[in-house]
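Apart from one protein chain that is not included, each protein chain of the complex appears where it belongs.
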Amino acid sequence: MAELTLVQAVNLALARALSDDPDVVLFGQDIGIHGGVFRATEGLYQRFGGRRVIDTPLDEMTIGGLAVGMATQGLKPVCEIQFIGFIYPVLDNLANHAGRMRTRTRGRLSCPLVVRTTHGGLVRAPEHHSDSIEALLAHLPGLRVVIPSSPRQAYGLLLAAIRDPDPVVFLEPTRLYRAFREEVEDDGRAAPLDRCFVTDAGSDLTLVAWGAMHADARAARDELAKEGISAEVIDVATLKPFDADTLLASVERTGRCVIVHEAARTGGFGAEIAAILAERGLPSLLAPVERVTGYDTVVPMPRLEKAYFPDRQRIIEACERVMRYG
Amino acid sequence: MAELTLVQAVNLALARALSDDPDVVLFGQDIGIHGGVFRATEGLYQRFGGRRVIDTPLDEMTIGGLAVGMATQGLKPVCEIQFIGFIYPVLDNLANHAGRMRTRTRGRLSCPLVVRTTHGGLVRAPEHHSDSIEALLAHLPGLRVVIPSSPRQAYGLLLAAIRDPDPVVFLEPTRLYRAFREEVEDDGRAAPLDRCFVTDAGSDLTLVAWGAMHADARAARDELAKEGISAEVIDVATLKPFDADTLLASVERTGRCVIVHEAARTGGFGAEIAAILAERGLPSLLAPVERVTGYDTVVPMPRLEKAYFPDRQRIIEACERVMRYG
Amino acid sequence: MQPNAGRDTVAATFEVRRRQYLDEDGNAVADLPAAARDQTLLRRIYRFMSLSRALDAKFVSLQRTGRSGTYAPAYGQEAVPIGLASAMRETDVLVPSYREGSAQLWRGVEIADLLQYFAGSERGQAWSAPAVRRDLPICITVGNQALHAAGVAAALKYRGEDAAAVCVFGDGATSKGDVYAAINVAGAWALPVVFVVTNNQWAISTPRNRQSAAETLAQKGMAGGIAVLQVDGNDVLAVHDAVSEALARARAGDGATFIECVTYRLQDHNTADDSTRYRDPAEVEQHRARCPLRRLRAYMQLSGMWSDEEEQAMVRQIAQEIDGAVERHLDAAGEGAQAMFDHLHAELPAAYRGQRAEAVRRDHG
Partner (left out) sequence: MQPNAGRDTVAATFEVRRRQYLDEDGNAVADLPAAARDQTLLRRIYRFMSLSRALDAKFVSLQRTGRSGTYAPAYGQEAVPIGLASAMRETDVLVPSYREGSAQLWRGVEIADLLQYFAGSERGQAWSAPAVRRDLPICITVGNQALHAAGVAAALKYRGEDAAAVCVFGDGATSKGDVYAAINVAGAWALPVVFVVTNNQWAISTPRNRQSAAETLAQKGMAGGIAVLQVDGNDVLAVHDAVSEALARARAGDGATFIECVTYRLQDHNTADDSTRYRDPAEVEQHRARCPLRRLRAYMQLSGMWSDEEEQAMVRQIAQEIDGAVERHLDAAGEGAQAMFDHLHAELPAAYRGQRAEAVRRDHG
């Protein structure tokens, strides 16, 4: 078993999918001989050839439209958008076609495609490279939205996404690409979609996070433990469809909930989670829900980015407020 | 003073803006000699000429990109997207440029543009013509998102949107275009942006809605009154930035809240409103918040659309549940 | 730029060629292709063009009487959908816009399906006939289908199939970034796809000249380095022949073609439109003489392939066929509310079961 970074785990899952299923085709900008700007497809062109690992012209709309067309014919396109800030031209096809093709044809055609792209910031990148628009994607019917928080999750969830018979947007936290290693077995086992994972049990409050923020939430948990506060951490993993049961069961036990995300506050996916608590978790709530999020501003360029994104300290303070309440 | 439909009020505000400000330019598909597929620009080409009321080639990306470029040079482009389902290619420019130009240049350039489009369903239209994606727009930094619920609001809010020095997306409820008339004075007075309106006072619960659903909420209120339930109705009007104070003040009085929207449930703007209550309104809440929304499915074609959209009956039932609670 | 002999050299030259076989009265203006002598083919072509016209009238009248929804007739441009459909094989894949119902019928979609669709039900696109099983559904979002067709072609090529995709869109659609992107990738990847532009001169109220300063729409294909051709779009022989040739090239691995069919939209854009608001009825009148049905019928009658008696019989038959279908299928029971959830995903995720239950409960309530 190998110790892999998240980007290597992505690479491993892609290689596995290409080996297992002749219908899997990879395409995107610079994913061929170059191996992708983050090396997620490194070596795949060399191993599987230019028929299955294909560089596209520089147009995201092209990538989205090709994926839809190919998927209707039963291929399993797995395409890469180089950075999430360039995904907007793909939304037309995701919203108007990928998520609707099965409904529109009453099951005659489907769109088993995966769109992979980066997620989140704090990598000192230029403008547009640090966005988190999972909430936009999670509002569109017919799509799954998945985001791993570790190399192992990346491997298992990406395999699941590729095997899923419907469209999945797979968001890879840029900051985690090389942040740490984990043992990842290339066992071809998919992780379950459509569910959240309680990664750390606790009794005083529930900390909900996804992607890179999951590590910050865990770091906050460690600090809080020193103050005698026991936080349960949930890794959302599949944002849509959202596993409300795991959330509600946890908050029923803890009575308190802090939600963390990098995306702007207003209309972020944290709103959906808080809304579910306001609807179905009210009797459990001993304190107001808190969201620790990016601000409702443009993500700043690198010199100010630290001031924008939630960090351990902001999470801890929110947890402390929630614990002090009432 | 004239009794106008909502679409006539839009037309009146556009005419007023064109008269008042030589920098206002209208463009879009078929808005010129044709007057727009809904007649929102009827007569404007004839009155203000082809220099100011311009038909574009059939490409929404073109419309969005032109608007950004024109706005940076100080014009006030007011452009029409024929139906909201065709707005996706405009998101690239809204998210990556319109909402960021001022920040990116530290105030040197700005984007005082307005994108007008339709909103919502129940008009027996083909696929893609009945969507409500206000939540996507409201998540993007630097934009305002405005939606009128009556002819008078349409006139005043559209004038405000055009005069605003920053980008505004203005959503016009298709179902209300000709649904009813109201006296609208062409007094050039803008309605205030960035605030919600309590349109009907009440004491037992707060009903929050926008666009066409506002009328359904009011109809539900009338029914509920017969049962002795007094509902306060809030017309959100500006979704982003959201006026939480009006909401919280109302729920503080009523202790109960039902939110209504046509858009799909998950990640709809109702989630943001419920989240604000979970964060800042918890002590007031006597019952769980309820959202009455479209389902997380594709909006069906006309034969099934009635089954999809919230209606008076669904709103009433939610209110009754909330009143029965606890 | 102004050519300047003193300094500039020529880097590349291009031409757009134009194809036409029959004049307005059905007389040959060029050497006719073999298809022109294939009586069985021509009779079928003429029958489907006639069916298209009759069905248009029916849909417009159903809409007017509140029995069907918005409908976009193909009146006057029937040579395009039938010309291209008749050039396709079963194994080829059709990627249409919303005005090619007749091409879909040719390939095996049933009148009943179109009735369902335009009456507002997705069921109208759950086709099962062999040729249409993998055809793409109607595309309402103008131009999006161009990249879908490129993707379909990429899949056909990937699998080494002896087949190609045929994509149809209007003059207005050629302004869309999607269409250009599709041309470009079809060229770069040498995809087996034929793009057919139905240049009917109007995109709702916007005339062809306001869409683009390009002298021809065909030349848009040059931007992606693919083969281009302009065709008289009211001459079904020319459309059939051009698409046949392009399909043969595509299947042989010789890449994509962009074909502009020049025709004219004789009616309103759709049943919600009133074209007198924006175009001169005199212009429309001028184009009536170019009617593609009239032209083909004239040719067939001149060559002894068709008679007035056959015409009358066919008209009767078509009317019966349509009326029968309308009677049997228009008022078919609707689907229940659960249909919204049935095909959202292959299997409904647990998270949505509550919503489905609510929808079903209300439906029966």
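Order as written gives the chain letters A, B and C; numbering starts at 1 within each chain.
Please note the rule applied: a contact is a pair of C-beta atoms (placed from the backbone, for glycine too) under 8 Å apart; a residue touches a chain by one contact, two chains touch by 3 or more.
Since this is a predicted model, take the numbers as computed values, not measurements.
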{"item": "Touching the absent chain when the full complex is considered, from C:35, C:55, C:111 or C:222", "value": "C:222"}
{"item": "Selected from C:112, C:129, C:190 or C:348 as touching the chain missing from the view", "value": "C:190"}
{"item": "Which of A:61, A:94, A:133 or A:231 contacts the chain that the document leaves out", "value": "A:61"}
{"item": "Sites on subunit B contacted by the missing partner chain, in the whole complex", "value": "25, 51, 56-57, 59, 61-62, 64-75, 77, 92-93, 96-97, 101-110, 141-142, 165-166, 194, 241-244"}
{"item": "Chain not shown, touching residues in subunit C", "value": "1-3, 6-21, 30-31, 33, 175-178, 180-181, 184-185, 187-188, 190, 210-216, 218-220, 222-230, 242, 245-246, 249, 255, 257"}
{"item": "Contact footprint on subunit A, counting only the chain that is left out", "value": "29-30, 32-35, 37, 55, 57-59, 61-62, 85-86, 89, 124-129, 265, 295-298, 300-305, 307-308, 313-314"}
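Just so we're on the same page, only the chains that are shown with their structure count from here on.
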{"item": "Chain centre separation in whole Å, for subunit C relative to subunit A (CA means)", "value": "40"}
{"item": "Computed distance of Cα centres, subunit C from subunit B, in Å", "value": "36"}
{"item": "Junction residues of subunit A, two or more chains touched", "value": "61, 92, 96, 103-104, 141-142, 241-242"}
{"item": "Touching two or more other chains - residues of subunit C", "value": "122, 141, 177, 339-340, 344, 351-352"}
